[in-house]
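Structure, as structure tokens:
Only a single protein chain was left out; the remaining protein chains are all shown in position.
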Amino acid sequence: MNGTDPSPSELAEFRAEVAAWLEQHKPADPGFLLPQTFMEVGSDQQLEFLREWQHKLWSAGYLGVHWPSEYGGRGMHAAFQHEVDRELRRQRTPITFNVIGLGWAGPLILDIGTDQQKALYIKGILSAEDIWCQGFSEPDHGSDLGNAQTRAVRDGDDYVINGSKIWTTMGNYARYMILLARTDPSAERKYDGLSFFLSPMEARGIETRPIQKITGEYGFTETFFTDARIPASCLIGGEGNGWRVAMQTLQYERGAAAGAAGGLPQVRISVSDLIDDIRHLRRDGQPLLEDPVVRDRLVELIMEEKALGLADRRTGLPGLNTDYPLSLPLSFKLRASEYQRRMRQYGLELQGGLGSLYVGDEQAVAGGFWQRAYFNNFATTIGGGTSQIQANIIGEQVLGLPKS
Amino acid sequence: MNGTDPSPSELAEFRAEVAAWLEQHKPADPGFLLPQTFMEVGSDQQLEFLREWQHKLWSAGYLGVHWPSEYGGRGMHAAFQHEVDRELRRQRTPITFNVIGLGWAGPLILDIGTDQQKALYIKGILSAEDIWCQGFSEPDHGSDLGNAQTRAVRDGDDYVINGSKIWTTMGNYARYMILLARTDPSAERKYDGLSFFLSPMEARGIETRPIQKITGEYGFTETFFTDARIPASCLIGGEGNGWRVAMQTLQYERGAAAGAAGGLPQVRISVSDLIDDIRHLRRDGQPLLEDPVVRDRLVELIMEEKALGLADRRTGLPGLNTDYPLSLPLSFKLRASEYQRRMRQYGLELQGGLGSLYVGDEQAVAGGFWQRAYFNNFATTIGGGTSQIQANIIGEQVLGLPKS
Amino acid sequence: MPMNNMQMVFGDEQGMLLDSARAFCRDRSTMPAVRALLPSAQGFDPQVWQQMAALGWLGVAVAEDFGGSGLGISSAVPLVECMGKHLLTTPFIDTTLVARVLQQAAGSDLSQRYLPDIVGGQIASLALLESEDWGDPAIGVTATPAKSGLQLSGAKTQVAYAEVAELFLVSVMYQGVARLLVVPTAAVPSAAVSRQTCIDETRRCARVDFSGVSVGMENLLPGDADSTLREVMLLGALLYAAEAAGSAAACMDLTAEYLKTRHQFGRPIGSYQALKHPMVEVLVAMENARSFVYHAASLVNEATPDRDAESACRMAKAQASEALKFAGDRAVQFHGGMGFTYECDAQLYIRRAQWSQQVFGDAYHHRKRLASLLLDS
Partner (left out) sequence: MPMNNMQMVFGDEQGMLLDSARAFCRDRSTMPAVRALLPSAQGFDPQVWQQMAALGWLGVAVAEDFGGSGLGISSAVPLVECMGKHLLTTPFIDTTLVARVLQQAAGSDLSQRYLPDIVGGQIASLALLESEDWGDPAIGVTATPAKSGLQLSGAKTQVAYAEVAELFLVSVMYQGVARLLVVPTAAVPSAAVSRQTCIDETRRCARVDFSGVSVGMENLLPGDADSTLREVMLLGALLYAAEAAGSAAACMDLTAEYLKTRHQFGRPIGSYQALKHPMVEVLVAMENARSFVYHAASLVNEATPDRDAESACRMAKAQASEALKFAGDRAVQFHGGMGFTYECDAQLYIRRAQWSQQVFGDAYHHRKRLASLLLDS
């Protein structure tokens, strides 16, 4: 899965190859707004476009470069995939949308799955043939994963599932779900009653209902299990180990170096994009960008974004992370998601009268990009532990403050 | 204590008389910084100046105008005192510093004290002969009054007091203290174990230790009781009723109409004062007040201050207070004290290099007034229930949110 | 500096109007009714509009001579605040502003021709904005003398309810001077009106291209429009501020209700200070907006807003814009996953907030002008 560390020149050569390939093969603007994250895939049109793009990237040998070659990878060092990922970002390609497969399920299966599971699932993840979704959150226990109530009862060679999950990304398109369900409701610690499954989505008794987002678009489903039967072989990590497996899964989010397949899980939206988009606007008859108050606020946002990037770099320098070792990694989500919320919200404010228009209006700035981006951003300040919960975690684990 | 409502013309005539008297008799600038609140009296010099001023105002018949004439007042309607108070504010006189006497102890004694207590205490409060202080807070239970641990044990005709109080304003100058102490530690509800005393400060076993404030000045003491004996006649409101009496006492803070003697308990600091003080300063070689970012921030502060004033007016219009009837009164302290904190803090920022200097430096802007004012303001965001506790109260009592 | 004027009155008539508006809005603008109108072409219920006319609301700013009640524009404030609270969205604000302008600045012929119909329910709309820039001092639409009167050229944007209005009040340049012109919609070909997509789906607006439209000279309001435009910009800011204050209160109530009932980790989430304290900030921001709104309403009934009234209107809009923006943002966040759905009513407020902050100038637009009023004296 890796080998010895590649030399800088090997990496540079590879990067150049990727760059050249991308210049030639990255898709042209399809003429409709593409999702910035995999949670925003809201139409068949978008889905097919992204599926084709991921398949093409993988076929060229640039996805899961460090995954085993017998399952669709190339068995190279993860640093090569990292070069691909940087180049995808630099060239602003569309996202590699099968994120739950590439970044969660795939690395988990490679780490602790059986050979049979690897053979069954990995290649389809890379090729985008099999879309994966995630079944962690439940309607009544949004931020409280450990309290999941969906039941899985062993019955012969099957488990019988009852309950419901919510915020299932691409639930209506997915072939498989990573599912956290309760196998032992009487476990003394609630965490010990959970198990982790690689569940097929086409099983009888599984139904999805699309959720319309605040933007007016779709992108998530609610998923209902009514006496749904899935084979016991879907269990991964052993019965009762679901919590531990789920926590392990979350570690892969950190990218190729942590075991994920790589790719571009989301398009980063920068304040420079905002500045470009509003540069032509005017305020009080003068160019907006000449207004001193606007300039001051933009500088604050630029600084905040730059600090995020610098913190990333700092994480790699041990000498600068001795005082509060967990500070930068644990606070990344909070800092990034709240920064984006403020920046995108300001993006609307800056538009003047045009900020009153919406996606679909031909006069809207950048097609209503910022309107949609602001609304969509709540997925990141709410999902995966709200900002309020993130702040608890940081306060407690970095500063050692007592639990709330 | 009042009589029928005075007519507008009677009030106007009285106001004119007060105004004329003040024009002639209000004291000249003494050449040293005067306290903005009674909590800032930090030197003998300041104390004697303020004592003389209050005595003069009372002698002229302009303090406790509505208090009974047999105890030093004039037995007029409270509206007359209100006119005095407005004129004191308008003419920016020094404060009437004996605030605990005038605004807390005095009205309480008039309401529920015995004739003997009235004869003993009231006149000295008005004349400033007897300075009063307050003994509510304790070192280990800052915001949690109901938990006061200072003990008062009945012993014959005395109570024996042990414990300590903190944040005793003018504790080193005061002749009397209103004291909340625990007479029954075994009471089922902790509030029922408290009693309220009018305690002499010269009793043996009472010692005060001045507290140096963040400003470097004095103004509070810590007060220690070591087997201090005070006569049982000091009890007011009956044993075990201390909590109820304390709560009643807090009601008088709302001014003359609520029963207080009136006067000017504090000098209000306005953003207009700040603007006047920084008008001559420069930034980047230009007048500070021409800088657009500075202007925008000042407008925000002006609006916040104006909203405070308007909310006061609105409180008097029932038709505009039907939706959240407690909202404006309950939030006043939080809004006012946090506004002042931000405004004064900005006052330092605006000073440029001069903001690095402090009281005592002859080049400091307004003698370091804003530096001291910012630091002193923490007494209002901390004392009397911190801003954090105020926000709880408002969230729970106005919005009906569950207790924290 | 004009900080000392703290006038605040709320008369019996305003109180009675508010009471009747409360009952009316609660009854006619239930949440299902609001939701049902979102996908509709018109965006409001014509029956409700006619009932509002019947209640005399369209005549509050119109003198009795022209069929109104002569109560004055300040009486529209409690009505609009209440509509904002119930998301009852109609052409009321724009129609009321046009009526006010005709009442104050038109000759009696024009007034007589149009005001009685407006009082009776005719929809009128303002056509002022030409770009994203609410502070643009220039007017691009021109009126040129032609055989049959005046020939127009140029377009306006975000004309409220343009598709159903019967009357536009248009700012134009005529012989190098800013003027106001009444354009009956009959004179405007329907192809010239192109619907825009509002972020606040309770509203409707359109771009209107007046190029080639002809109207009679008599439709030109007398005199230079500068002071009238200043006035209508201030009153528009005030009315939209009142609406936003009402919406902010409703948004806060919605969120507070959710925080009382939703449990996480075994506690109602409203017991957490991380949610409770920002709600208190929303409350304070909303209450401050209300205070400015009613202060401004106490000062605007005279013909031309003076310095204090101008200051009050601008403070009202600056504060209400920010209050609703903050309330809407927190409403979505604090509803958690639910808040992210179209089904949750929080979306109605966050969308309205984006509209409201811009219309008649955003918070900074007004603060910039307040700076001149307050700091340059």
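Per-chain numbering from 1; labels A, B and C assigned in written order.
By our rule, a residue touches a chain if its C-beta (ideal position, glycine included) is under 8 Å from a C-beta of that chain, and two chains touch if they have at least 3 such contacts.
Computed from a prediction, not measured in an experiment: that's the story for all the values here.
Participant: For the chain omitted from this view, which of the shown chains does it touch?
Facilitator: Hidden chain, whole complex, touched shown chains: A, B, C.
Participant: Looking beyond the chains shown, say which of A:Ala12, A:Ala119, A:Ala258 or A:Met303 touches the absent one.
Facilitator: A:Met303
Participant: Tell me which residue among C:Leu110, C:Ala155, C:Ala178 or C:Ala274 touches the hidden chain in the full complex.
Facilitator: C:Ala274
Participant: In the full complex, which of B:Ala60, B:Ala203 or B:Leu281 touches the chain missing from this view?
Facilitator: Checking each option in B:Ala60, B:Ala203 or B:Leu281, the one touching the absent chain turns out to be B:Leu281.
Participant: Among A:Leu328, A:Leu350, A:Val365 or A:Ala379, choose the residue that contacts the chain missing from this document, as touch is defined above.
Facilitator: For the chain that is not drawn, the touching residue is A:Leu328.
Participant: So which bits of subunit A touch the chain we can't see?
Facilitator: 270, 272, 275, 289, 292, 295-296, 298-300, 302-307, 309-314, 317, 319-320, 323-324, 327-328, 331, 334-335, 388, 391-392, 394-396, 398-404
Participant: Since one chain isn't shown, list which residues of subunit B touch it in the complete complex.
Facilitator: Per the touch rule, subunit B residues meeting the hidden chain are 137, 141-144, 166-167, 211-216, 281-285, 293-294, 341, 345, 348-349, 351-361, 363-365, 368, 371, 375, 378-379, 381-383, 386-388, 391-392, 404.
Participant: For subunit C, which residues lie in contact with the unshown chain of the complex?
Facilitator: On the subunit C side, contact with the omitted chain comes from 272-274, 277.
The rule we apply is simple: only the chains that are shown with their structure count from here on.
Participant: What chain sits nearest the middle when you go by CA atom centres?
Facilitator: C
Participant: What's the distance between the Cα centroids of subunit B and subunit C, rounded to whole Å?
Facilitator: 43
Participant: In whole angstrom, how far does the Cα centroid of subunit A sit from the Cα centroid of subunit C?
Facilitator: Chain centroid spacing, subunit A to subunit C, equals 41 Å.
Participant: Please tell me the distance, in whole Å, between the geometric centres of subunit A and subunit B computed from their C-alpha atoms.
Facilitator: Taking the mean C-alpha position of each chain, the two centres sit 55 Å apart.
Participant: Got the subunit B residues that touch at least 2 other chains?
Facilitator: Touching at least two other chains: 292, 296.
Participant: If I count partner chains per residue in subunit C, which residues reach a count of at least 2?
Facilitator: Correct list: 272, 275, 364, 368.
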